[in-house]
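Incomplete set of chains, arranged as in the complex.
Order of writing sets the chain letters: A, B and C. Residues in each chain are counted from 1.
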Amino acid sequence: MFKKQHPPPGSRPGTYVPSPDASASVVTAIWYTVDEVETAKISDLSELNRYRDQEGVLWVDVQGLRDVGVIERIAQTFSIHPLALEDVVNVPQRPKTETYDEHELYISRMVKLGEQRKVEIEQVAVLFSREYVVTFQEQPGDVFDPVRERIRQRGSRLRESGADYLAYRIIDTIIDHYYPAIDGISEALEALESRVMNHPTPRTLGEVNRMKQTLLDLRRGIWPQRDAINALVRGDSEYVSEPVRMYFRDSYDHAVQITEVIETYREITAGLFNTYLSVVSNRMNEVMKVLTIMASIFIPLTFMAGIYGMNFEGMPELRMWWSYPLLLMLMAIVAGGMLMYFRRKGWLGNADAEQDGDVTKNQD
Amino acid sequence: MFKKQHPPPGSRPGTYVPSPDASASVVTAIWYTVDEVETAKISDLSELNRYRDQEGVLWVDVQGLRDVGVIERIAQTFSIHPLALEDVVNVPQRPKTETYDEHELYISRMVKLGEQRKVEIEQVAVLFSREYVVTFQEQPGDVFDPVRERIRQRGSRLRESGADYLAYRIIDTIIDHYYPAIDGISEALEALESRVMNHPTPRTLGEVNRMKQTLLDLRRGIWPQRDAINALVRGDSEYVSEPVRMYFRDSYDHAVQITEVIETYREITAGLFNTYLSVVSNRMNEVMKVLTIMASIFIPLTFMAGIYGMNFEGMPELRMWWSYPLLLMLMAIVAGGMLMYFRRKGWLGNADAEQDGDVTKNQD
Amino acid sequence: MFKKQHPPPGSRPGTYVPSPDASASVVTAIWYTVDEVETAKISDLSELNRYRDQEGVLWVDVQGLRDVGVIERIAQTFSIHPLALEDVVNVPQRPKTETYDEHELYISRMVKLGEQRKVEIEQVAVLFSREYVVTFQEQPGDVFDPVRERIRQRGSRLRESGADYLAYRIIDTIIDHYYPAIDGISEALEALESRVMNHPTPRTLGEVNRMKQTLLDLRRGIWPQRDAINALVRGDSEYVSEPVRMYFRDSYDHAVQITEVIETYREITAGLFNTYLSVVSNRMNEVMKVLTIMASIFIPLTFMAGIYGMNFEGMPELRMWWSYPLLLMLMAIVAGGMLMYFRRKGWLGNADAEQDGDVTKNQD
C-alpha cells in the first residue's frame, strides 16, 4: 500500500517529516579532474564548501534521509530551493525533471531485487549542474559502485567529461537496474502460471493480484522517468551539453523498452485470471460428472431392487426360480447401457485424461 | 448519487437556488500588512468596504451558502460577475480556474474524513486578485486554521507576500487534505480485502461497489483541479506573480501524485471482484465435492443392501451363513476403493486445507 | 435502435425525406426591440419577409418537420444552404456547429423526461445571425416558453441584447434540460440497483442493458454539443459577440459536468452486472448447500436402514432386543455428527442469514 510522508495539511511549503524508519544519513564526496581523483567520507559538512569551490567535477552522495540537520546543511551549500528539498526528502515523489535557477533536479525511482525475488523500490534524487552532482538515496546501497570504479580509472570518458555526463551515468545505472528486476519477475511469472494450472486456490489468485500490484508499481516507477529523461533529451535544460543529450536518448530508449516489457507482463498476468477461472470450472465439471455417473447408474438399480423388496402378496414373480437371475441380468444391462451412454458422451475416462492433461501436457 | 442544485431550465443565467440543507452564512475577515493584522467576524457587511479600500491583503471567508442576501452583498462589494456567482453558489461545480476582469476564480473540491472514515466532499471557491482573497465554503469548518495561525505570526512569508501567495496557501491546504483521506481509504481497502477473502456475500460486494464509487468521486474531485492549477502554473493569469507560480507547480505535482494513488486504488478495487468470484466459486466447488463424495460412497452400498432386501424365493445366498459377513466385507472394500479414488484425485482432506488456506494463509 | 431518415444512396445532396410520423409544421414568430414585442402565429409565410426586413430581433420557431413546402419557403426567406437544410430535416444529425455565409447553424439534441421517466430525445436546430434566430424542433413542445416569457418582460437582458444572446438562451435551455433527465435516471438507477440485489432475473438484466443504452444515447447527445459550444466560445464565429462568448463558456461548463455525471452513471450501471452475477451465484450456492446437507445426512442413514432390511438368515443382531434402539441411537449420532460438521463449516443457518442479508441489510 502507498505510504507517503506528508506534513499535516496547511503546513508551510518546504516542511519535511523524515520517515520514522529512515536510515541515518551518510555523506560521501568524490571530486575529480582529468588528472586527479579524491574520495572522502564527509563528517564535517563544511569540507563540502572547499570541494565545491575547486575546479573539477564534484559528486556528493547522501545515503539515508534521517538527519534533518545534515540535509539542511547540504541544501545551504548547494542553494537548494525549499520546494526542491521537499521533493528530495518527502519520499516517494513522482519521477520528474525540474529546472531550478542553479541546477536541474531529477527525481527517479530505482528498483532492486531483494530477498526471495521481492522487488524493492527506492527514491533516488539526482541534482546536477555543470560542476557538481548531488544524489540523495533513500536507503544505503552499493548500486553506484561501478560508476565510482570508472571514475577512478584514469582516461575513462567520465574523467574527461563534465558533471552532466556523470549525471547521465548515474541515471542510466538507475534505469538499467530495471532489467534484472524484470528478469526476476519473468521467472516468478512462469512459476505462478504453472501454479495456477495445477493448484488453483484463492491463495494462488492472491499471488496473481500481488504480481499485478508489483507490475503496477514498476510501471509507475519507469513510466514518468521516460518523460523526465525525454525533457533532458529535448534540450530544455541548459545543464545538459549537446553530446550528452545523445546518451540520454539511449536511456530514453531503454525506459521505453522496459515500459513495453512491463506492459506485456501485465497482459500475461491479466490472462492468468482467465486461466484460473477455466481450471476451476473444469474441476467443478469433473466433480459433477462423477456425481452424475454414480447417481445415474445406481439410482435406477436401487429402484429395481426396491420393487422386489415390497411385501405384496400378489407378486407371483417372486416365486419363479428364474426371476432373480433375470433381474440381475436386467440390472447389468441397465448399468451397461448407462455406461455406454456416458462413454458415447465422452464423460468416461476422459475426465481423468483431461485432468491429467492440464497438469502434465501443458508443461511443454 | 449526484445531486446538484440547478435552477429550472430556461431561467436567467446567474439564477441561484440555495440548497434546502445549506448552512447559515458566517463571514469573517482577516486583513494584514507586514506589520499589522486585524481579524473580524463580520455582521455588518458594509465593514468590508472599509477593509477593501485599505492598503494590505484582505481575506474574506464565507462559510455556509444559505443567506442569499449576504452573498449578494459580498458579490457587489467585490464586483463578482453573475456567472461567477452562479458557480460559487450552485454547488457542486466542476473544479476549474476562470479568469474574470478583476479577479481569478478557482473552484475546488475539498475532502474531509468524517466519522467512520467516511469521505465527505465539499466545494470551496477561491476568488483572488492581487489585493484580496474571498473564499466560499459549503460547510463551516476549521480546515484553514493553520493558515490563519501563520498569518498571525509576524515575519512569516505569508505576511510578507501578496494575496496570490495567500491564495496558493489556501489551495495547497485543500489539495493536501486529500492525503489523510487516501490514508483512510488505504486502511478501509485492506479491511475490505480481508472481508472479501473470508466472508464473501453480495453485501461485501456492495461495499466494493461503494468503495469504487468513493474513489470515483475523489478522482472527479482531484483530476480537474490538476488542470485548474496547471492553468495558474502556465502563467495564463495576471493575478499570479512569477515566484508564486513555482509554488503552484508544487501543488500541481501533489495533485498528479494523488491522482495516481487513486488510480492504483481503483485497480485494486477492480481486482477485488475477481477475488470475490474466485472465493465464491471455490466454496461452491467444496460444497459439490462433499455431495459427490457422500453420494458416490453410499449410493452403491445402498444398492447392494437393496439387492438382499428383495423377497425372491430363489436367492440361495440368503441362506448361507457366510454371505452376510462377506457382503459387509465387500461393502467395506467398495467404500474403501471410492475413498482411495477420491484421495488420489486430491478431493479428500484437501477440501478443508484449501478452505482454511484462503482464510488464514493469505493473511501474511 | 437508431433510425435515421436517409434518402436512397446516390440522391442529389440536399434531398430530404420527412419521416412518416413527423408532426405537422407550425410556425410562430416573435419580433422585438428594446421597446416593442410582437408575437404571431404564421400561416402565410410571406409575412416573415416583413419581419425579417424590420430593425430588431426576429425569432422564428418551427415545430414539426412534416410540411416540405413550409420548410422550403423558410429556407428561401433566410437563404439556408441546401446542405444546412438537409441537416435540419433529416433527423437525427450529430450535434455540431457549422458556419455558413449568412448565419451559424447549431444542431443540438434535447432530452425530455416523458411518461414513466422514459427519456425522449429530439433534435433542435438553431440557426442564428446577428438579426434573427430560426429554430426547428422535431416535436411540438413548450420547452422554450420561459424564454418567451422573459422576452415579453420589458427591461430584461434579452430585450436589450442581440440575436446572439437569444441564441445563447435557447441553447442554454436545451443544455439545462439534461439536469432533470439525469435526476430521473438517478432515481431509476437506485430502483434498479435494489431490484438487482433482490430479484435478479434475466429480465432485470435486460433493464440494466436498456439503462446502459439510455445513458449511451444521452452521452451521444451531450458529448458533441460540448465541442459545438466550445467552437462558439473559442470565437470561431463572427455571429457571436464578445460578451455573449462568456455566457457560452458557462453553457460549456454545464455540458462538461453533465457528461461527467453520465459517465459516473455508466460506471455504476456496468457494476450492476457484477452485482447481478454475484447475487445469482450466491443463490446457486445456497441451493447447492441445501441439497448437499439433505443428501449427506439422509443417504448414509438410508444405507444403514437398508442393511437391516436385508433378508439374510445369518444376521443374529436382528434378533437382539437392544439392537433396534442401538441402531436408532447410532443413526442419531451420525446425523448429529454431520450437522456439527456442517455447522463448523458455517453452512448451516448462515445460508439463510446471508440470503436475508442481501435483501435487507443492503438497503441502508
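Convention: a residue touches a chain if its C-beta (ideal position, glycine included) is under 8 Å from a C-beta of that chain, and two chains touch if they have at least 3 such contacts.
Predicted model, so just to flag it, every value in this text is computed and none were measured.
Here 3 of the identical protein chains are placed; the entire complex in the file holds 5 of them.
In the analysis below, only the chains that are shown with their structure count from here on.
Each chain gets a centre from its C-alpha atoms; the one nearest the centre of all protein C-alpha atoms is B. Superposing the C-alpha atoms of chain A onto chain C requires a rotation of 145 degrees, rounded to the nearest 5. Mean C-alpha positions place chain B and chain C at a centre distance of 26 Å. Chain geometry summary: the mean Cα position of chain A and that of chain C are 42 Å apart.
Multi-chain contact residues of chain C (touching two or more other chains) are listed as 309.
Contacts from chain B toward chain A in the complex involve residues 143-147, 150, 156-157, 169, 172-173, 176-177, 179-180, 182, 186, 189-190, 197, 246-247, 249-250, 253, 256-257, 260-261, 264, 267-268, 271, 274-275, 277-279, 281-282, 284-285, 288-289, 291-292, 295-296, 299-300, 302-303, 306-307, 309-315, 345, 347, 354, 357-358, 361-362.
Interface residues of chain B facing chain C in the complex, by the touch rule stated above, are 1-4, 6-13, 81, 83, 86-87, 93-94, 96, 98, 201-203, 205-206, 209, 212-213, 216, 220, 273, 276-277, 280-281, 283-284, 287-288, 290-291, 294-295, 298-299, 301-302, 305-306, 308-311, 315, 318-325, 327, 355.
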